[in-house]
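For this depiction, one protein chain was excluded, whereas all remaining protein chains were kept in their positions.
== chain A ==
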Amino acid sequence: MPIVQFVPFSSSVHPSFWHELTKLKIDVLKLDSSRVPITASYTAGKTVLDRETGNEIGLGCHLTLGEDAFKVDASRPAKHATKISGTLINFNTIEEFKSSDKAALFNDLADKFWSSVSAAATSSSSTTSPPPQLNTFLLLTFADLKKYKYYYWFAFPAFMASPPWEIADPGWGLAEDAFGREGLEGVREQLGGLEGQDGGAEGSFLVRRGKEGYEVGRLGEWAEFFADVPEEDRVVAFLDPSSTLNPGWPLRNLLSHLSSLQPGKPLALNILSWRDTELPTGNKRWASRYGRISLPGATAELEGKRPTAVGWERNAAGKLGGRMADLAPMMDPTRLADQAV
């Protein structure tokens, strides 16, 4: 069986985030380069119809940082968006940015993150526990304020399953075929209700096939929700930022979380990649996908230990490396004057 591949996040940073960072750097952080909690968000993957070729073009798997990134306790993300919290480290010089021990920073974060993913797992039997944090990110920055240049590098830690997850034939299919239009409409409706109460567990939720259509529940309610449900009627769903065939990055940590519930045991799950936050229009089909994946029992020695984490973002050239946002053309007063007619 082919192994499951996940589409990595790609960062999408709104210029207003850099403006906020500039303000923060000048007014608050000054020369402090300690960790700052920030938040980002993602929405369901979108596709757009290419009017020339008539094909659907996927729009990538974006994690968006806007100007509200520093308002960690800001009440709610935009409609249908899922918020994830992360860490910002802003360096004072480009040398520091370059020479920082990125592997150590990453491992440090991954250690903490793993304890969140797995410790939450052990306590998730109680319904009162807060939803586990299943996604996080690390952002290293250096802001060259005089030149309006911002160097940055994202990491989206995810844990590798060993051996990897495999997908059963026939691979990822359209959810519409598995659930039917009515089924998906039902899921969507109930999801609206779930969203009302401070969101699902970071964009993941459970679906079961009941007598009267499909029912939706929270990830934290696993034991109760799936109590008398036969295995083939249990579905794990998540908000999928990917728009291509493969599921997006958030599924990876969700799976790590679920497999850490039963370490070392083989596992088989029905996965619903939820991408229909907007109703399909016209003759379009529902975009959500569905697949059955399985984990052939992990090696027991891994038990208790943190699996290897990956997740540095690749730059435009496809290499592991930082990126730079040059805002001079949009911020530098002299260059703006040149543009004006």
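Keep this in mind: a contact is a pair of C-beta atoms (placed from the backbone, for glycine too) under 8 Å apart; a residue touches a chain by one contact, two chains touch by 3 or more; residues count from 1.
Following the convention adopted for this analysis, contacts and distances are computed from a predicted model.
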Choosing from "Autophagy-related protein 3", "39S ribosomal protein L28, mitochondrial", "Trafficking protein particle complex subunit 2-like protein" or "Methyltransferase type 11 domain-containing protein", the absent chain's UniProt record names it "Autophagy-related protein 3"
Of A:Val48, A:Ala168 or A:Ala223, the residue that touches the missing chain is A:Val48
From A:Leu29, A:Leu59, A:Ala178 or A:Val229, the answer for touching the chain not displayed is A:Leu59
Only one of A:Asp32, A:Asp111 or A:Glu278 touches the unshown chain, namely A:Glu278
In the whole complex, of A:Ser204, A:Ser243, A:Asn270 or A:Ser288, the residue touching the missing chain would be A:Ser243
Had the left-out chain been drawn, it would touch chain A at residues 3-8, 10-16, 19, 22, 46-60, 62, 64, 67, 78-80, 94, 97-98, 102-103, 151, 160-161, 164-165, 243-246, 252, 278, 281-284, 308, 310, 312, 314-327, 329-331, 333, 336-337, 339-341
